[in-house]
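For subunit A:
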Amino acid sequence: MKKIRVIVAACVFILLLGLLLSLGQALLVPHDPLANPEAALIGEFVDAFAEEDVIFLGDCEIYESISTVTLWKEYGINAYACGSPQQLLWHSYAMLQHAFAVGQPSVVVLGAYALRYSEPQNEAYNRMALDGLPLSRAKLSAVSASMTQGESLLSYLFPLLRYHDRWDTLTWRDVTLLAEPPMAVSYQGYLMQTGVLPDENGRPDHEGALPLTEPALGERAVDYLEKIALLCRENGAQLILLKAPTDSWAYPWYEEWEAQTEALAARLEIPYYNLLEAFDEIGLDYSADTYDGGMHLNVHGAEKTAHYFGEILQQYGAPDRRDDGRLLDEWKGWTERYEHEKEQVD
Partner candidate 1 sequence: MEIVINLLKRLHPEIDAANAYGLVDDGILTSLDVVTLIMELNEAFEISIPVEEILPTNFNSAEAIFALVERMQDC
Partner candidate 2 sequence: MSMKKNRSIKCMTVVLAVMMGLAAALCACGPSEAPDAPVGERAVLSLPFRGTEIAAGDAVEPLLGALGDDYTMQEAASCAGIGKDYVYTYPSLRLYVFAPEGGEAIVTSVCYTDDGAAIKGVTIGGAADAAVAALGEPDEQTESKLVYRDETSVLTLSLRDGIVTAIVLSEK
């Protein structure tokens, strides 16, 4: 008799512990997209990504430079911008593995800016990039590749161990959000920035940036670029290297990096497009197309860039999906929301 009660008690223990901890994790792990939109991007990518044909990977140069809605409206390209703040190449590699697991993108556009980093940079950015990904071998290797000092693998397996101390800053909104369906913050990964803050000299330049002391590209970054190239070849996808048309003292693109990236792209036989050189062709103008004085593009800049880059994507076989009824409906909803948010500012 006592044996049964002990077994029942053990079950109660496990159930209660599991219930309380998962409830705690749901509550305490940041899940308010409005509080920190960039942190929600990867979570949305994992929920939304399915059979898109084009996938963009990279940091804020990717998820703020090209408007996916324009790509759809003008070319019918069904694209997803899988970007996160300061996304390093080993993060992108894990995300690409997830993308190939759930879908079959035919074109992969990779941001070139991350080639400069060869060391893990920042715990907060690691969390934003990796917490959203479902548990998999790819995620584990990405975590161990990007952990900075003081981080532990366990806190990625159980995020509650990392965010448990948010208990005394919880708000009622954290609780109600649990009940509501997840609200998308981005448009297929594109995060709209509607502000306008002109840059005086109208054109991107990195005058005033820190003189370059370590010209070589990140060694580990190049390794992971090769891995990504191999993965794309295995999945029959076309990999394109892209430098967004932005350059500033805070995020400089030095000539040495440009030269090495071109050489690298040639070596790996990957097409490389530096939109900085096509700045005028795209019709960009830093008095209206940037929201932070020349570091990132706002929605107008993103639409112009998307208009320009869409053609290139078509050359690489990005199909026009506007004949697909279901996609039309989905995109119609997103486009309406997109226009609505855009109008609020104009």
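To be clear about the criterion, contacts are C-beta pairs under 8 Å (C-beta built on N, C-alpha and C of every residue); 3 or more make two chains touch, one makes a residue touch a chain; residues count from 1.
On the choice of candidates, all candidates are chains of the complex that A comes from, given by their letters.
In this text, all values refer to a predicted model and were calculated from it rather than measured experimentally.
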Touching candidate - 1 or 2 - for subunit A as found in this complex: 2
Residues of subunit A that touch candidate 2 when the two form their complex: 36, 38-39, 59-60, 85-86, 122, 124-125, 128, 208, 210-213, 215, 248-250, 292-293, 295
